[in-house]
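Omission of a single protein chain aside, the complex is shown with its protein chains in their original locations.
Up next is chain A:
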Amino acid sequence: MKNTLPETTPFFARDREWHPPAYTPGYKTSILRSPQRALISLEGTKSEITGPVFGHNILGEFDNDLIVNYAKPGEMAIGERILVHGRVLDERGRGVEGALVEFWQANAGGRYRHKKESYLAAIDPNFGGCGRTITDADGNYAFKTIRPGAYPWPNGVNDWRPAHIHFSVFGHGFAQRLITQMYFEGDPMIWICPIVKTIPDKQAIEQLIAALDMNATIPHDMRAYKFDIVLRGRRSTLFENRLEGN
């Protein structure tokens, strides 16, 4: 058992200049789905600084291996084998322990296994496209998958998504809840994607580009990409008479 104090303080204010704004007309679907009134600012109460905790008991043996977790016995998903790994950190640079990380993606040809998907690329009978894991004591996570393909989507007449993996992350407080996407180093499609371009700051976009990590590559097996995810940090408790935060 670690002797750590409960995390009882609110989170740092979210930097909404760093995130994409709600209304981004280059991404057409956002036009009618973007709130137009000012958000009501609310310093985190118990309702926001608390959050659910998920135990390792929810995980199955192959939840973190998309190459085999939907495949028939003895078979594997088709595609470039990759290991995706990294840390879930907070804005103070501390690893976030016990964070549930869920991920989903298209197959090697850029096709999702979904009822509403109509792209003509082939379905891979051995690829489902979902996985999940929980971070260790230092915030580390890892999973195996195949590199997803790029695909066209109905927005402009010729818009394509770069290869990407979706991530959903739980921290320790519900206000840290985050969904984002991981892109791949060196992909020229990143910079022409209307969804990527909803993020106004180039440095912020670069924060979502996983780097090729040859040190973590498994020789003769799979290349590795490193993708760190940063969740909001908590305010400190510097004074004993202000346990709810400074």
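Keep this in mind: contacts are C-beta pairs under 8 Å (C-beta built on N, C-alpha and C of every residue); 3 or more make two chains touch, one makes a residue touch a chain; residues count from 1.
By our rule, contacts and distances are computed from a predicted model.
Colleague: For the chain omitted from this view, which of "Aldehyde oxidoreductase iron-sulfur-binding subunit PaoA", "Protocatechuate 3,4-dioxygenase alpha subunit", "Transporter" or "Energy-coupling factor transport system permease protein" is its UniProt protein name?
Modeller: "Protocatechuate 3,4-dioxygenase alpha subunit"
Colleague: Looking at A:E7, A:D136, A:D159 or A:D213, which makes contact with the chain not pictured?
Modeller: Here the residue in touch with the unshown chain is A:E7.
Colleague: On chain A, where is the contact patch with the chain that was removed from view?
Modeller: Given the touch definition above, chain A has residues 6-8, 11-16, 18-22, 24, 27, 29-37, 39-54, 58, 60, 62-63, 69-70, 89-93, 102-104, 112-117, 128-132, 166, 168, 172-175, 177-181, 195-196, 198-199, 201, 204-205, 207-208, 229-233, 244 touching the missing chain.
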